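A protein chain is absent from this complex, but the other protein chains hold their places.
Letters A and B mark the chains in the order given here, with residues in each chain numbered from 1 onward.
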Amino acid sequence: MRVKKEEMKYVAQLAKLEFNEEEEKEVIEELDRMFKYMENLNELNTDGVNITINPYCMENKFREDTVEESMDIKEILDNSPQNLKEYIVVPQVIE
Amino acid sequence: MKLTAHEIRSMLKNKEISVEEIVRSYLNRIDKFDTILGAYLYVEKEGALKRAKNLDKKIKHGEKMGRLFGIPISIKDNISVKGMQNSCASKMLQGYISPYDASVIKRIEAEDGIIIGKANMDEFAMGSSNEKSAFKLARNPWDLSRVPGGSSGGSAVSVSASESVMSLGTDTGGSVRQPACLCGVVGLKPTYGRVSRYGAVAFASTLDQIGLMSSDIEDCACLTQCIAGPDKNDFTTVDMKVPDYSRSLTKDIKGMKIGIPKEYFEDGLDDRIRKSIEEAVDVLKQNGAEVKECSIPLVKYSMAVYYVIASAEVSSNLARFDGIRYGYRSKSFKDYRDLYFKSRSEALGMEVKRRIMLGTYMLSKGYYDEYYEKALKVRNLIKNQFEEVMKKFDALIAPTSPTTAFKIGEKKKNALSMYLSDVYVLPANVSGMPAISVPCGMVDGLPVGFQIMTNYYREDTIFNIAYSFEQSTNWHKMSPQISEV
Partner (left out) sequence: MEYELVIGLEVHVELSTKTKMYCGCSTEFGGEPNSHVCPICLALPGALPRINKKVIEYTIKSGIALNCSINKKSRMDRKNYFYPDCPKNYQITQHRFPLCRDGYIEVENSEGEKKKIGIERIHMEEDAAKLIHTKAGTLINYNRAGVPLIEVVSKPDIRTTGEATCYLQKLKNILRSIGVSNCKMEQGSLRCDGNISIRPKGSKKFGVKVEIKNVNSFKALEKAFEYEYLRQVKAVESGEKIIQETRRWNECKNKTEVMRAKEQARDYRYFPEGDLTAINISNEWIEDIRKTIPELPYDKVERFIKEYNVSKHDAEVLILNMGAADFFEETAKLSRNPKAAFNWIMGDISRLMNEKSVSLSKLKFKPEDLVSLIKFIDSGMISNNIGTEIIEEMFVSGGKPEEIIEKRNFLQNSSEDEILQIIKKVMKDNPKPLEDYKNGKKRAIKFMIGLVMKKTKGKANPKIVNDLVNREFNKN
């Protein structure tokens, strides 16, 4: 399965990543290589087989609706790249 | 001179040494050797000493000693420790200080363990040599020109070189077992759901487990005892009581049925490693185990399954690293959309970006059914096959790595070798079953290890078999001589 350049660009858009020419080539090569492995999976017949999400069967883990302590605002702002008072700031989002 | 936690404990109890002296000796060793070894990305010097002094007071007052009393433990730099960095060896999280503790850290501290520093790793746990760390190289203490393995390279180095007594790492695709093997220490990946993942930066939600490294099985069992168990903060932990693992520390394995999957011992495995493992199996036989060959034909698909699931999940788990609430934010961007592109592209390494691309691709329109869902179904088949095999055996033996540690900068060898290094370790992650790597030999001055894998939640059997082997040999006592440069 040959990964096309447009496909690669589309996926990079979704993943919010940018690549230069060289890196693009690298990524496409890697994707191609990986897909060769994936194709092995087609050797197996999986008709009627259920999917496994968590490897050990788990169901119905819930939390009660009780309020727990929140974080201190200072702890949040200490790690933020840019803030205005208690808000985190990003460049203006214009639709 | 290598000390185990249980040895330190009796020294403390007999008042032969103080906690402060212990911590100082480890800090001195780090000072002396870590510039060349590169095991640590951060050393908590002040905090560790402060804690040591408090613990010495506790002894003075005759207070109860927690199970990990006074033991210096290093933590892979992707597990949250409050007030310390959690860089994941990435530019993306350089400078980030975690405002909360992972659940396992809370449990270690509740047992009076001492967090001595954050260990080096491959960026975001992607890699098997620690060469993908954005900050520094880590070196194998047995041969400084070689890699320690990865992604929990720093953890393995710190235990192997006695820069810590034990270490916590993460194992998504062998990342605790493989470096443990290459550095000659014990490395355990518990059953999926045995240890809480809360606070460990997620790579693949259904494959990750926090793993442990130590010098011997008794230490490993002790640390596992402390951190295992259901956690209300992680809904993927299982409500199963943690057995008393100390009861498993006996040489008696009479009647244990051990399987040797033939798929693991075909071509490609270094002959001398093969020999070491065969010798290890002989020891088990001598100790009373019944050994038989078996077959698990589906193991060869575990690689494809792993890569599909792991990259798909990581592409989503790493989306939160966008430079908005924390972490690296680019200085040059056009608008808010560009902020994402620039921050992520500038701060993430190429290996990480490749995996994200692969995962995003796999999940994107048109490919989901073909790749992702297919992989989940094959995962089911693999799981079922292992469960069938485990009905007949108490444990399976496998190599951990087809070769010993390779040279730093050496491009991965041949395709077969790369394939094998995956196939030995991945099934435990894909099936979720527990597996441990135990040192069992030396080849050309480099450590060799073998794996023991059991059914779900049978870490007790793992400890039993491993202890039986270990106590019949001396491999666990070996310690590298680090050439002072």
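Here, contacts are C-beta pairs under 8 Å (C-beta built on N, C-alpha and C of every residue); 3 or more make two chains touch, one makes a residue touch a chain.
Keep in mind it's a predicted model, so treat the numbers as computed, not measured.
The chain not shown here is in contact, across the full complex, with A, B.
The chain that is not drawn here is touched, among residues B:Y26, B:Y40, B:F69 or B:Y96, by B:Y96. Residue B:D234 is the one among B:D171, B:E218, B:D234 or B:D422 that touches the chain not shown.
Of the listed residues B:E20, B:D56, B:D216 or B:D322, the one in contact with the hidden chain in the full complex is B:D322.
Listed here are the chain B residues that touch the chain not shown: 78-80, 86, 88, 93, 96, 98-100, 102, 197-202, 204-206, 232-236, 312-313, 315-316, 319-322, 324-326, 336, 340, 360, 363-365, 368, 372, 376. As for the chain not pictured, it touches chain A at residues 10, 13-14, 16, 51, 53-54, 58-71, 73, 76, 82, 84-95.
Criterion: only the chains that are shown with their structure count from here on.
Chain centres here are Cα means. That of chain A falls 23 Å from that of chain B. Of all residues in chain B, only 96-97, 99-100, 191-193, 206-207, 232, 235-236, 238, 300-301, 303-305, 307-308, 311, 315, 319, 322-329, 333, 335-336, 339-342, 344-345, 348, 350, 353-354, 356-358, 360-361, 364, 371, 373-381, 383, 430-432, 456 touch chain A in the complex they form.
Only residues 3, 7-8, 10-12, 14-19, 23, 26-27, 30-31, 34, 37-38, 40-42, 44, 46, 49-56, 58, 61, 63, 71, 75-76, 78-82, 88, 90-94 of chain A touch chain B when the two sit together in their complex.
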